[in-house]
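Removed from the display is one protein chain of the complex; every other protein chain stays in position.
What follows is subunit A.
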Amino acid sequence: MRQALTLHGNTALLTRANPLAKFAAVVSITAVLALSIDWVSATTALLGEFALFGLAGLTLRLLWQRGWPLILAAALGGWSTTILAADSGRTLLDTGIWSISEGSLELGLGFMLRGLAIALPAILLMSCTDPTDLADALAQKARLPHRFVLGTLAAMRLVGLMAEEWQTIGMARRARGIGSHGSPLQRLRATLGQSFGLLVQAVRRASRLAVTMEARGFGGAQRSWARESTFSRMDLWVVLGGMLIAAASLAAAVAAGTWNLVFA
């Protein structure tokens, strides 16, 4: 889990681009897709994103490992839209309780593809971006306050630690005779108790970490940066690439007549 959060070993081209450029590309794609629920723009964006896999050092296997909750959520969202949306066009399946029609199927499919196309750039970004480099770029280039950025970065390390801690606390509670089985109510109580234990540990660790950071001089107004965050020509291409995918999705959907503004 903690190893999975680092990029150790990934030498793909996009790891060398500035995180801020990659972030801008992701934002432009997401912005277009957020505007319309239709399967044409989502499919176009997805195709463009798949083409970037090699450049980001991402494989389908890694994608599933890192993004399965998002992928499942997109599939689930698509399915529920399909069966619950108002029917239009020919009815394909009717169980009495719910039904699938051509119109609802198209909407559901669009919903799922859109979910995937929005989730994928974020996964792409994280798979070729070291969090430390992202923090450097956000503080040095985007001029976000360095206390906030570095504080968040240090806290992220604790998240990985907490995943291990969760497992340990679960075992420690079983060793006290408090199992996580039984009726749903008992399970809920067990989970709440375990969460409380984790919370206590998280607060303790966080306060110790804060002391460590303060003792290393953190929190002053002036600060230098050991790693300079720089832009290169590649970053221009990255931003242009993101805008290209966004523009192509928009154009394809308008041309196919499926463009469908969510708030229109």
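Here is the rule we use: a residue touches a chain if its C-beta (ideal position, glycine included) is under 8 Å from a C-beta of that chain, and two chains touch if they have at least 3 such contacts; residues count from 1.
In this text, contacts and distances are computed from a predicted model.
For the chain that is left out, the UniProt protein name among "Methylamine utilization protein", "4Fe-4S dicluster domain-containing protein", "ATP-binding cassette domain-containing protein" or "FtsX-like permease family protein" is "ATP-binding cassette domain-containing protein".
For the chain missing from the display, the contacting residue among A:Leu13, A:Val27, A:Ala154 or A:Met234 is A:Ala154, taking the whole complex into account.
Interface note: of A:Ala85, A:Leu144 or A:Ile178, the residue touching the hidden chain in the full complex is A:Ile178.
Of the candidate positions A:Trp98, A:Phe148 or A:Trp225, contact with the unshown chain belongs to A:Trp225.
Residues 2-3, 5-6, 8, 65, 130-132, 153-154, 157, 160-161, 167-169, 171-179, 181, 193, 197, 200-201, 204-205, 208-209, 211-220, 222-228 are the ones on subunit A that touch the missing chain.
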